[in-house]
Structures are given as structure tokens and as C-alpha cells.
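Sharing a structure, written as C-alpha cells. Questions coming.
Left out: one protein chain. Kept in place: all the others.
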Amino acid sequence: MNSATPPDAFLVASHFSWPVRVYWEDTDAGGVVYYANYLKFFERARTEWLRASGIHQQAMHTQTGGMFVVSEAHVRYLKSAHLDDELMVTCTLIERGRASVMICQQALITSSDHAVLLSEARIRAGWVNALGKPARIPQDIQNKLI
Amino acid sequence: MNSATPPDAFLVASHFSWPVRVYWEDTDAGGVVYYANYLKFFERARTEWLRASGIHQQAMHTQTGGMFVVSEAHVRYLKSAHLDDELMVTCTLIERGRASVMICQQALITSSDHAVLLSEARIRAGWVNALGKPARIPQDIQNKLI
Amino acid sequence: MNSATPPDAFLVASHFSWPVRVYWEDTDAGGVVYYANYLKFFERARTEWLRASGIHQQAMHTQTGGMFVVSEAHVRYLKSAHLDDELMVTCTLIERGRASVMICQQALITSSDHAVLLSEARIRAGWVNALGKPARIPQDIQNKLI
Partner (left out) sequence: MNSATPPDAFLVASHFSWPVRVYWEDTDAGGVVYYANYLKFFERARTEWLRASGIHQQAMHTQTGGMFVVSEAHVRYLKSAHLDDELMVTCTLIERGRASVMICQQALITSSDHAVLLSEARIRAGWVNALGKPARIPQDIQNKLI
């Protein structure tokens, strides 16, 4: 995914991060976080990023009938997370289109002096209208996505 | 739950069972099936029991707006299940009311000559109408619940 | 479950609560939180209650080989939770035995002037040693469970 990695300055500018604690429900018999569950962690961070931007998905769906739907997820798994770990999950908008956005996300374990990258993903989310069809992202939502 | 266990004859009469294979997704870092996931297994068996009785939940919901909702679940965990185990999950109607039913369910590992009981539950499911309010179970659904 | 409800004074004394936000992953096609997921919420609160009491499950398991395992869960579902809701999940020790404890838990939506009870559970957790056998809860863990 190297060629599409955004420059550092951009990363710093739009960075959002959200803490996620690992519970029993997240782990599997291999003793680590189950691979599908990172998609749950990534979505929690995206939801909180939207909320911090003034976009409340439940209210937005009630008002417009529309919602964001993931059309593509490309995840790389580098290191494992374990029970009781506290992860930091980031969310960075790297591409904005009229009908979809591309978001870069990372799950890390951070301490005072360094960070270990566990997993990273590039997520494409498209807007679908009340009929479930791909459509242009409403302007007021576009304005809030910074 | 002994005092409420239905007599054997009844059990034999209304017994329904459904196989459930244990995958990585079902296990936790303790190496066994995570306790909440038995409720998923129990629901799969209830869904297949309804389907075998001619009740298709998605179609039923589209037609009537109503659905069954679990109001109480009492689960006992006796032995652990592990990755690759194949469980047999049973479903027995032990009480039928006008607005709710009580179902007894078990998760077992069975072989040719014996069975090991892993978990058992008593589940109360009530009918809610299109407005989300408790209501009488429609007569044609009552008729199919045997 | 009325007969076993602990007296109010006790509830106040040992009360622990933990916030849980509802995300897409927690909901089902009925538009509400899926019934099995309350067991996840309850476990998160129990884990945080243990952590606040100085008991770290991963470290405890590494040191002693033992762990708590749920042997019984009795859950009542009263009202539904929805996407974006913020729940408060409580944890109250109502019975302590030599080999197991009974915990009363509630999931509520609270506002400044009132609280709505969505679900409540009584959970029995027993200690199992490094061999996976029921055993007496180690004394130093007993001492921390207040």
C-alpha cells in the first residue's frame, strides 16, 4: 500500500485517534485478537471521528435516509494484540470524492516513547441514498468531513 | 433448572436439533467457545426450527411487521467446546402462551454411543407487533408452532 | 429475580459502572442491539470492575494459570438499545463463595434526571485452576473482591 501512503504533513493535519481496549470477546483460541475484529475497531474509530466532526449516523440516517457503506477494505496484519491491551486506532481522510471517501486507519500500541503498528487498513466508504443506491454525498456532510 | 425440566416423553415428541460447527470466530483466548456465542448457536437452532415449521422470519416480518423478541435467557455452562468441535443444538417448545413461548435448548457433543451436555438454556420469546409493542402471537404462526 | 435482589444499601456500597457505546457491530436487522451482545457488554464491565479492584486477568492467568469462568447467566431483556446510544453498565457483587461469586449487572440509559433499565443479569463466575478444574478462589484475589 506504499504508493498511496499520504505524506506525513497530511497525516499530522487530519489525524484522529480513539482508544480501544481488548476484551475476551475480541480474542480467539490463538490467544490473539481475531482478524475480523479489527474491522470492528476500525469502524468504532470512524464512527467517533464522524461524531467528533458533528456527524451522528443514527440521526443522519433518520433525517436523510442515506448512510455511508463500506465498499472496499484492504487490511494488513503485522503484529498481534492480546487480552487487556489498549490500542490506539487512528482515522485519516486521504481522498474525498463526490460519492465516496477513502480513509486510512491504523491500530497501534503506544507508550510514552514509541508506538508499535499492529494493523493498518485502507477503507473506501460510499454514500447510499434512502433507496440504497450510490449517490452524491450531501453537501452539509461534505462540509463537515475535514 | 431441574424442577422445570419437561418429562422425557415430551422431549422426544417435540425435539428439533441442528448441527453447529465451532470455528475460530467462536473461540476466545481461553481456548474455548466464548460464553456469549452460545446464544448465537441457540438462535441458529431456533431459526432453523421455525423454518422447518414453515415460519420464515424475514418474510414473516415483511408481511406482518411483527417478530419474536427474546425477553429472557437463562443459560447454564457445564463443559467447554473447542475449535473444530461439532455440536448438536436442540430446540424444544416447553410452554406456549398467547403472547410468548418458552423454549428449552441444549448444546451437546454427540457420538455413536453417548452425548455430553455442554450448555443448556431456557429462552422466553415474546411477540412484538409492527409498533414494537408486545402483542398476541398471530393465529397462523401459533398453528405452526408444534 | 425479585427474591434475590440485594438490599439497596448493599447496592450503593459496592456499585461499579462502566460506559458502553453502541456501534454498528452491536446491532441487528431488527434495528436494536442483538441479544447476545449484552453478554459482551456485561463482561466488559466485569473486566473493568476487576481491573479497578487491582485484578488484571491476563497477568493473573499468566501467574496462576487460573481464571474466572461463567457457569450461569440469567438475563432479562426489558427495553431495546439502538445505534449511538450510550449505556451505563453496572456490576455489583451480591454473593461470594469459596469457589464462585454471583454478580448482578444492569445496562441502563441514564440522563441527568432519570434512568431507563434496558437489561439486567445475574452472572455466576467460578474459579478454575491451571488444569481447568473448579477450585477455591486464591486468597489474594478474594481479598481484592470487594
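General observations
The chains carry the letters A, B and C, assigned in the order they are written, with residues numbered from 1 in each.
Just so we're on the same page, a contact is a pair of C-beta atoms (placed from the backbone, for glycine too) under 8 Å apart; a residue touches a chain by one contact, two chains touch by 3 or more.
Computed from a prediction, not measured in an experiment: that's the story for all the values here.
From the options A:His15, A:His74 or A:Lys144, the residue with contact to the unseen chain in the full assembly is A:His74. Listed here are the chain B residues that touch the chain not shown: 21, 23-25, 40, 43-44, 47, 51, 56-59, 82-84.
Although one chain is not displayed, its contacts with chain C can still be listed: residues 24-25, 27-32, 34, 36, 82-83. In the full complex, chain A makes contact with the omitted chain through residues 30, 35-37, 39-40, 43, 67, 69-78, 80, 132.
The rule is simple: only the chains that are shown with their structure count from here on.
With centres taken as mean CA coordinates, the chain nearest to the overall protein centre is C. Rounded to whole angstrom, the centroid-to-centroid distance between chain A and chain C, based on C-alpha atoms, equals 29 Å. The multi-chain contact residues of chain A, meaning those touching 2 or more other chains, are 24-25, 82-83.
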